[in-house]
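Structure record follows, encoded as structure tokens.
Only a single protein chain was left out; the remaining protein chains are all shown in position.
For reference, chains read A, B and C in written order, and residue numbers begin at 1 within each chain.
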Amino acid sequence: MPFDWMKIPYSLLTLFIVVNYGFFLNALIQKMGARAGRRYGIPIWQNYVDMIKNYGLRSSITHGAMFYLGPVFRLSGGVGLLLFVPTIYGSYMFSNLSFAGDLILALYFIFFGTLGMALGAGESGHPHAAIGVSRGLAQVSTAELPFALAVFAVALQYQTLSVTEIVAAQQGGFLQWTLFTNPLAVAAAMLGFLGSMMRPPFDVVIAPQEIPIGPPTEYHSAYLALMQTNRAIFPIAKIVIYMNLFFGGASDWPTFFFKVFLIYLWSAFVGVVFPRFRVEQSIRWFLIWAVPLGILSIILV
Amino acid sequence: MTYIALATGFLLILIGFYGALTNRNLLRMIVAFTIANSGINVVIIAIGYMHGRTAPILDATVSAADALTRVIDPVPQVLVLTAIVIGVGVAALMLVFAYKLYERKGTLDISKFAELKW
Amino acid sequence: MKDELKIRVVKGPDGVEFEVEPLKDYYCEAAPTVMPAAYIKVVEDLFNWARSESIWILGFGTGCGAIEMRPLMTPRFDAYRFGVQWRPTPRQANLFVISGYLSTKTLKRAIRSYEQMQNPKYVIGLGSCTINGGMYWDSYNTIKRLDDYLPVDLYIAGCMPRPEALLAGFQDMKKLIRAGKAEGANLYAENFEWYKANQKRVIHDWDMPDYNW
Partner (left out) sequence: MVNAIYIIVAALGAAFLLGLLKSEKRGTAYVITLFALSVMTWISAGWVWAFVMERAAPVDFLTGGTSPPFSINFRMGLPEAVLTLLASLTGLLSALYMKDVLCALGQRAMAVLLVAVMALTGIILTRDLFNLFVFFELAIISTAGLMLLSEDARALAAGFKYLIVSQMLSVFFLIGIIFAYHATGTLNIDGMATASLGLKAGGAIAFFFLFIAVVAELKPFPANGWGLDIYESAHPGFAAIFSAATSSAVIYAVDKLLLIGGAEWLPMATGIGVITFLAANLFALPQTNDRRLLGYSSIAQTGLILAVLGQRDILGDNVLYIAGGLLLSHAIAKAGLNWISGLVAGRELPDWAALRSRPILVFAFVTFIAMLSGLPPFPGFYAKWEMVRILAGEGRIALIGLILLGLLIEAGYLFRWFGYIIKREVPAQSVRCSPFQISAIFVALASGWALGFVWGELSNQYFGHDNLLLAIPVVFALTFLLLDWLPAWVKNSIAIVGLSLFFYLTFSDYDPLRMIFAIIFLIGGAVILLASYDSKGRRIGFYPATMLMFAGLILLIRATDTFGFFAAWELLTIGSYFLILRGKHSEPHALSYIIFSLGGAFLILAGFALAAQGAPLFNIDALAQLTQPLAPWVFLLLAIGFMTKTAAIGLHIWLPGAHSEAETDVSPMVSGILLKAGLFGLIVLLMTMGKQQLYGVELTYVMLWIGALSALLGNLMAIFQEDAKRLLAYSSIGQMGYALFGLALMNHLGWLMALMFVINHYIYKSMLFLSAGGVAKRTGTRDMYRMGGLITLMPLSFIATLIGIIAVSGVPPLSGFGGRWIFYNAIISSEYRLPMVIIFLAGPIAFLYLFRLIHTIFLGQLKDEYRKIKEAPFWFILPQMIYVALLLAFAVAPGVALRRVDTYLNQIFPGGGLQWTGTEISSAYGYWNPVAIMIIIAVIFGTLFAWLLFVNRKAQKVKQFNIVYAAERPYRPETTHFAWNFFAPYRKALGFLVQPFATRFWDGVTNTLHTAADISRRLYNGNGQSYAFHLLSFVVIAYLMRMGA
């Protein structure tokens, strides 16, 4: 199959837009959180400055090969996730590298970064990193479940695993969105979404004082900069999937920005309202509240 | 007549079994079995007996020619003879065992020889 | 020295015995080096700007002044709007605020945490105690001059200085950084022997490598 080399600059363009939007959105959401606490909050460009600062640190240490590879895995996971899913529906330019695989590829690629990050954190030899990973994996294993169920309900509903086709099926008015055609699946997925965004009440994984921010406790300078970049890309990439599956996708960038913002806002909204769960509490919470919805959605499809 | 003999025989067998099952003394048990053996011998004879005939011995009184009609069936008699011999043999062997057992433990109580179990 | 740091003989799974010297085998022995600025000035200026606008404070309260830092996170003072944030791990922190008096016991932890921060890193002495011992000038177990032990970039005087003073201090700190004058880490590396001698003079149960990477 001849490869269309223009895919590469196009993909880089998508990447560029998403990175910037991610930095912006992260700061914005942080600011909104601050406003909810009646603070002014960080400047909107703060995350850029932080990243430059981290690149600008003169010294760094390494704990070994996997310590090095951890952030690389992490960011590759984020970038890959973004690029394996078409960003803008109907646009060849922003269909990215989605020819490589369908929804399943994206779903499983989410774990690429998680795994690599966990390995890097492990290599640091820090018990807090390991504790954080242990918590994170334990929590994500059940948090992903309602999402996986919902995804599958959607795949069953539209009888396809191709993201493009799923979006295509939702065109023609917002009532065609999965949100309205299969509300149970969306409900389950959106509850699962909370668990994967590392915001309260599910952020015991990175408990800042107890296990100083968990897995990345040893990471600094450029390592941290890479991970910060990922923090800009990854939530967006993930939200893109949600948007495509449940909210009709986006056929142009403004719609994209708007929908991504709203979906992101959902986790922020819950995050500022609720206190923190212990890990076993969140596991039970997902199993009791989110998973049954997912199961129902699969059965009722 | 036959029935009395048969009944006696079975009674002896039962007495023998009863004795063997109720007496703990080895010698008494052996005696009981001898009684039972006698009983079975009587039974065999009784079964083989035919009314009005004579013992299956060919001598002056019974010629070979009319033996078929005059003597009783010789086979049970033969069986009894063999059975007696065997019975004696077994009884003797049991006595030897009893003797040896007594030598070993100084008792003839069978319940004392229960080391082998389960 | 603590028992767990003494040389010990252990037996491997194959039955061969060998020595383990914790300080050598478990800790990096390298000394700190002076880290030059970026070769291109524009780049260094950019970095200095970023460093000044993104000050990550190590969340380590060493003395009573720590209480003055908490209000900075609250709506009333909200230091975040100045690019100031707190990090729970020294690896990610750039600024170490020694908040008030520093007992010799805590000094050891402060040194360790300071050394685990990455170059460039800054120290602010908060309150009089860090300048001359303050009201504890004759105490048997606090240090008197913080500058003898760690390279201090800035003092915020007072007993205690209020959060507003801290905010003002951060602004001054930013100016120092932007001007490229906050080179405490390099100073520390240059005068490493001197700092270590001072530190070891007051810390009698020294039980760590000379430089904590």
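Note that in this section contacts are C-beta pairs under 8 Å (C-beta built on N, C-alpha and C of every residue); 3 or more make two chains touch, one makes a residue touch a chain.
The structure displayed is predicted, hence computed values, not measured ones.
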| item | value |
| --- | --- |
| Neighbouring shown chains of the undisplayed chain, as defined at the top | A, B, C |
| Residue of A:28, A:49 or A:75 in touch with the missing chain, whole complex considered | A:75 |
| Option from A:119, A:168 or A:207 whose C-beta touches the chain left out | A:119 |
| Selected from A:61, A:93, A:168 or A:272 as touching the chain missing from the view | A:61 |
| Contact with the hidden chain (one of B:5, B:71 or B:94) | B:94 |
| Where the unshown chain meets chain C, residue by residue | 4, 8, 10-14, 16, 18, 20, 22, 25-28, 30, 60, 89-91, 109-110, 112-113, 116, 207-208, 212-213 |
| Interface residues of chain A (partner: the chain not displayed) | 1, 55, 59-66, 68-69, 71-73, 75-76, 79-80, 83-84, 97, 99-105, 108-109, 111-112, 114-115, 118-119, 122-128, 130-131, 133-135, 137-138, 140-142, 144-145, 148-149, 152, 155-156, 159-162, 212, 217-218, 221-223, 225-226, 278-281, 283-284, 287, 291, 294-295, 298-299, 301 |
| Residue numbers in chain B that touch the chain omitted from display | 13, 16-17, 20-21, 24, 26, 29, 33, 36-37, 39-40, 43-44, 47-48, 75-76, 79, 82-83, 86-87, 89-90, 93-94, 97-98, 100-101, 104, 110-111, 113-118 |
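We adopt the following convention: only the chains that are shown with their structure count from here on.
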| item | value |
| --- | --- |
| Chain B-chain C separation of Cα centroids, rounded to whole Å | 111 |
| Where chain A and chain C are represented by their mean Cα positions, the distance between them in whole Å | 35 |
| Separation of mean Cα positions, chain B and chain A [Å, integer] | 99 |
| Chain C-touching residues of chain A, taken from the complex the two chains share | 34, 37-43, 46, 49-50, 52-53, 55-61, 208-209, 212-213, 217-221, 224 |
| Residues on chain C engaged by chain A in the complex (per definition of touch) | 28, 35-38, 46-48, 50-51, 53-54, 56, 59, 74-75, 78, 80-81, 83, 85, 87-89, 91-92, 94, 118-120, 185, 213 |
